[in-house]
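A single protein chain has been omitted from the complex, and every remaining protein chain is retained in its original position.
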């Protein structure tokens, strides 16, 4: 009956499958991936790419215009704008990345733990998370930073804790949902340990969702840090950061100079790129569900 | 029907209860996070002048020698009556925040009145013409626009409309002495920026909420009854998507109250956000606490409203067997 299926060639290797997958990606997603790669390159090799140092004062003229020597001019202290932009990539992206990872680990651990334990502990943790989520993030961060003072570790920790509530929610929901699937139940009846079930049965099935959530949260954290720095309570000078570069040079805008918009645009472009990839991942994940 | 209580009433009541519980937890967090302040509260107020005697005197005056739980309860009781205490600068917090709260609410309401109907309409249009040009255009552009930092949108608006075209002022510093027309004129750019920021989010979510219902068998059934595609979306799908749409609207309204901080700063608009940033820079803890409490209340309130809308829009709950 199903002989036609039997004639199928051996399943393709992982590499070929990955290549085929990429070929099906829409233009926006591919553009996003290329952009993310470029940002990563710039961030990693910043010291080699940047024409000047991060905090090096290279000109006596603050807010100097664009020139051959200083392609994007100089900032309010006479530092090379382009070099600060390049080092900014490194600082902004790495801090956002570290924060995302911490909040991911914290949120997922707690979420799965809470779902598995259930009962009173689960209720208590969930209520607390609900309450945390019912304060607007930016406000909460501002409040905590004003109390503890704004250092980079504080910033990372606070944002990570707040963002972990989202990871908590989705990982808890995923753990509860997946637990009701027949194949997970079958594994439980078989006598498998929770760890085995999580690794072999659950994780591969929720991976696409987790990846897209990671992407979205990275964007959110990245934008939050930029906003905080812009408000002057995030990453502090002399470290180069895109949000604070906008703030420090904002005066130029009223003179019709677009230079301060460049770091803002750099933030926007990375966030757009990540969101394009995430959107594609999400669409693919929902498409898979429809087929299955 | 001679029932003593409709099940929907008890559901709404339990949501209200949960909302109050959330508010209680939040107020606890807000209050007690201050006691984590490195160094004592009083020495933070006094700053440079913190001699041990002065600190002790202030602690007695502020009641800081009382047990923490007692202080929390009296703070909460006072807050419930609208008294949010004294700022470090010595003025009543409500006197500082009151007028600014009014400004923020004005800005938020004008934006909401424009944004909510517009976003829902555009979301419905996207769902109706899914896959066509208008949908793909709006989907891609809203996806891009939710990725933009608010200050980027704000400065872009300022660059285009204030600096280049010179249609509107770049600073939105309104004062009571200005007449209404002047005030509105100065508010155009902040409103435009806010619109761009929240429209994208609401359009995307409205579209997604409707589309998730569009695959239901009853939608296909309506098509098989010969209903036109427009009516399929508005009559069959939309009423079933009210719950999720309400919650995204609530989220955005809450954002309008609280998330405008950045935009208020860019346009120097005298709202609560601006006040909070000033307080943060001066570490004026009572003002910060008050702002956080106000914002959290708005957030919880809007979410509660959305919950209630989605309960009431569910016929299974509204018309039990």
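Should a chain be cited, it is by its letter among A and B, assigned in written order, with residues numbered from 1 in that chain.
Heads up, the rule we're going with is that a residue touches a chain if its C-beta (ideal position, glycine included) is under 8 Å from a C-beta of that chain, and two chains touch if they have at least 3 such contacts.
Heads up, the rule we're going with is that contacts and distances are computed from a predicted model.
Student: Pick, from "Transketolase subunit A", "Multicomponent Na+:H+ antiporter subunit C", "Peptide/nickel transport system ATP-binding protein" or "Monoamine oxidase", the protein name that UniProt gives for the chain of this complex that is not shown.
Tutor: "Peptide/nickel transport system ATP-binding protein"
Student: Have a look at B:6, B:132, B:164 or B:223 and name the one touching the chain we're not showing.
Tutor: Answer from the full complex: B:223 touches the omitted chain.
Student: Contacts of subunit A with the missing chain: which residues?
Tutor: 1-2, 5-6, 8, 10-11, 181-183, 185-186, 188-192, 200-201, 204-205, 291-292
Student: Using the document's contact rule, name the residues of subunit B that touch the chain not shown here.
Tutor: 216-218, 220-228, 236, 239-240, 313, 315-316, 319, 321
One rule holds in what follows: only the chains that are shown with their structure count from here on.
Student: So what's the Cα centroid distance for subunit A and subunit B, whole Å?
Tutor: Whole-Å distance between the two chain centres: 23.
Student: Under the touch definition given earlier, write down the residues of subunit B that touch subunit A in their complex.
Tutor: Interface residues on subunit B, with respect to subunit A: 18, 21-23, 25-26, 29-30, 33-34, 36-38, 140, 143-144, 146-152, 155-156, 158-159, 162-164, 170, 254-255, 258-259, 261-262, 265-266, 276-277, 279-281, 283, 285, 288-289, 291-292, 295-296, 299-300, 303.
Student: Please give the residue numbers of subunit A that touch subunit B in the complex, ascending.
Tutor: Those in contact with subunit B are residues 28, 127-128, 130-132, 134-136, 138-140, 142-149, 219, 223, 226-227, 230-233, 243, 246-247, 250, 253-256, 258, 260-261, 264-265, 267-268, 271-272, 274-276, 279.
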